[in-house]
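Here's the structure we're looking at; comments come further down.
What you see is the complex with one protein chain gone and the rest in place.
We call the chains A and B, going by the order they appear; numbering starts again at 1 in every chain.
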Amino acid sequence: MQRTRPAALGAAALSLGIVLAGCGSGSSSGSGDTNTITVAYQRTAQFTQLDAVLKKAASEYEAANPGKKVKLTAIEAEQDQYFTKLALMNRSPSTAPDVIYEDSFQVRSDAAAGYLAPIDEQLAGWSDWSQFDDVAKQAGLGDDKKTYGVSMGTDTRALFYNKDIFEKAGLPTDWQPKTWDDVLSAARTIKQKAPGVTPINVYAGKAAGEATSMQGFEMLLYGTDSTLYDDSSQKWVTGSQGFKDTLGFYQTIFGEKLAPALDVALDATVGSRVATEMLPKGELAIALDGSWLPGQWIEGDNAWKGWEDTIGFAPMPTQNGQAPGSVSMSGGWLLSVGANAKDKNAAFDFIKVALNRENSLKYDTENSQIAVRKDVASDDAYTSYNPSFEFFSSLVPTTNFRPATPDYSQISGNIQVAAESVATGSATPDEAAKTYDEGLVGIVGQDKVQGG
Amino acid sequence: MSTALAPAPSRRDRGGPGRGAATGGRRTLLRLLPLAPGVVLMGIFLVGPIGYALYGSLTNAALSGYRAVAPEFVGLDNYTQLFTSGQFWKSVWLTLVFVVGSAIVGQNVLGMALALLVRNGPKRLGSVVSSLVVTAWVLPEIVAAFTLYAFFATDGTLNEMLGWLGLDGPTWLITFPLLTVILANVWRGTAFSMMVYSAALAEVPPDLTEAAEIDGAGWWQRFTRITLPMVRRAIATNMMLTTLQTLGVFTLIWVMTGGGPGTQSSTLPILAFQQAFKFAQVGYGTAIATVTLMVGALFAVVYVKVLKPEVDS
Partner (left out) sequence: MTTPTTTPSPTAAVPVPPAATRPPRRPRVSPAAPSRTKGPRLAAGLALVVVGVAFLVPLAWILLASVNPSATVSVSVPEEPTLQNYRDVLTPELTFRPLLNSLVVSGATAVIVVLVATLSAYPLSRYRMRFNRAFLHTILFGSCLPITAVMVPVYALFVTLGLLDSVPGTVLFLSATALPMAVWMTKNFMDSVPVSIEEAAWVDGASSMQALWRVVVPLMRPGMAVVFIFVFTQAWGNFFVPFVLLLDPAKQPAAVSIYTFFGTNGAVAYGQLAAFSVLYSLPVLVLYLVVQRLGGGSFALAGSVKG
């Protein structure tokens, strides 16, 4: 009898601990329950528009589907951390969400990883799908040509500039630079004539994540004669002059102190600071940034009265003014169904509610998205909401998309490393480009690259 | 485990209940039974990850993309890549500087100095200061990290104070990231060394130093010739412990600099985390973690050797 005691005690100790732990763990995780749809998305102090739309959609969906519940899991993190957390969640079936707020560049990668479910069948039965334009339909495609997400809107990128500062510096308030040099000389003038103002922000830090790759680096690179990825040969480009010139641009603005100080530029919150502090407070003259910025100035905590009188827009010029004269990048986010969703139809039904005409309109206006639903884009309520829509929509014809390969997300990380190393002066453009090339070959293999 | 069992433990038995109730082997097993929960827990959650690290580092597992579904066994590729990567060696160097600077030199020297000062200085002041030092150590690491981030920030307290002296402080976290995290780790960890050394100093018989003092030895001579040799074992073990603690420091650096700018403060734990979770290369990140673990294990072995007599006593 006595001999069994120790083991029994040990087991009791363990189970007590488990029980204790279990008590407080609260709601059960993820997709265990078929009647609960878990939705993973991003929310920050500055980015609350999605939260608002999803909350609205959740109550609408629950009202229309008695017995079903929507569990909103807001991940409070800046973008880069959001991707990390999302990847951590997706990796395990027990934690993978049913509906995922997914950046378009992650779609191929996550589809290839088996994290996302194809939704072609469900789309075929959704009459609204015909309202989505081709760009939106492209954005959701995986490598296998199946569709893995419904686009919430797209975006473009361009130069924002503060007309008050420009006036003070004696620069034209209808500024339209034609080359990189035009941009640089304006920045230099500001540095001289408007001391205390940061002349220009181009995202350069790893912590800013995809913003550095897309709003920063690629907005420059796609305006050179080089590219990142050759679509026709399906190979990545190494050793291109454009790549080095782009890094050279970084070297110039950081070397001449035209850019923000490094402690700001390399901080994860730099994006929020540009949008909610530096531009509104007149601390920054030129910002290379995304079309969604004005959304938060129109309404909400960061509302900025009279922003449209202060902020001017200009397309980002190509390097030497070569055709087509200006450049933009487009991305956008989607709602996808997780591959481990217990009830994929229910998950899709939720997406249908979240992105119906009314909710798309709400999201696209409040978050300054370029509408991808034709019925929203042509709606007066949309076109009249935000005076910047016209400008940013006009950039669509010359816009570019990121390479749609599963490797892009990793390569994007290497781009950020290259940009940051040049911005901090720890590498020359040539050195950083060489490091990038080595990293690239490591990721995709020697047979998937070509010289530029 | 059973291979480690002694053949005939009963002879050295101190005695216990149920003597002679069972024969040697069985009784030993029964006696070891209370160890079972601990062994199981540590087996799954300590040995498990270590084994998994060894295996995972031989694959090209990724967080996303095709290699997330079907990681391939790539043999020693990760290690080959690692050992030929400039970034890895830079990280090794940064880790070394961080450990030597903050643990071996910083915490140990300051810890010893504080122990001596508190012992020999004004009593009340000493107790206030040591309470402050210990508070810094008791604070949750992430709170300490924020606190020091604020202290070293460009507009932070340190630069403000330098401003009072008419000095224009640098952007500490950007210009001297490694130095800053070293100072931060000294701030946070010195209490441990201070307490170890205080305990050790209390064991030094006062008559020895007294005798030396009467012989005319100065305090420095007394310290180096009498006190230091007396506490050298304490120094050895403390150095080893602080080294091992410092090797695993993640939160402090992660919060203060994120390993940057660039990779100028990316020690091995930061590098492993970034490779695995930012660049999605789990296999590669695991290889870095494994190397760090090996370095730790090496120190641990030395440490166990140093302490061996005590275990065996």
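Note that in this section a residue touches a chain if its C-beta (ideal position, glycine included) is under 8 Å from a C-beta of that chain, and two chains touch if they have at least 3 such contacts.
Keep in mind that this is a model prediction, so the values were computed, not measured.
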*Quick one: which shown chains sit in contact with the chain that's not drawn?*
A, B
*With the full complex in mind, choose from B:Pro37, B:Gly106, B:Pro177 or B:Gly262 the residue touching the hidden chain.*
B:Pro37
*List the chain A residues touching the unshown chain?*
2, 5-6, 9-10, 13-14, 16-18, 20-27, 29-30, 44-46, 73-78, 81, 85, 88-89, 91-95, 267-269, 272-273, 277
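Methods note: only the chains that are shown with their structure count from here on.
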*Between chain A and chain B, what is the gap in Å from one C-alpha centre to the other?*
38
*Please name which positions on chain A make contact with chain B in the complex.*
2-3, 6-7, 9-11, 13-14, 80, 84, 87-88, 90-91, 106, 109-110, 112-115, 205-207, 261-263, 266, 268, 406-407, 409-410, 413-414, 417, 420-421, 424, 426-427, 442
*asked:* Please output the residues of chain B touching chain A within their complex, sorted ascending.
replied: 18, 30, 33-34, 36-37, 41, 62-66, 68-69, 81, 153-154, 171, 173-174, 258, 260-264, 277-281
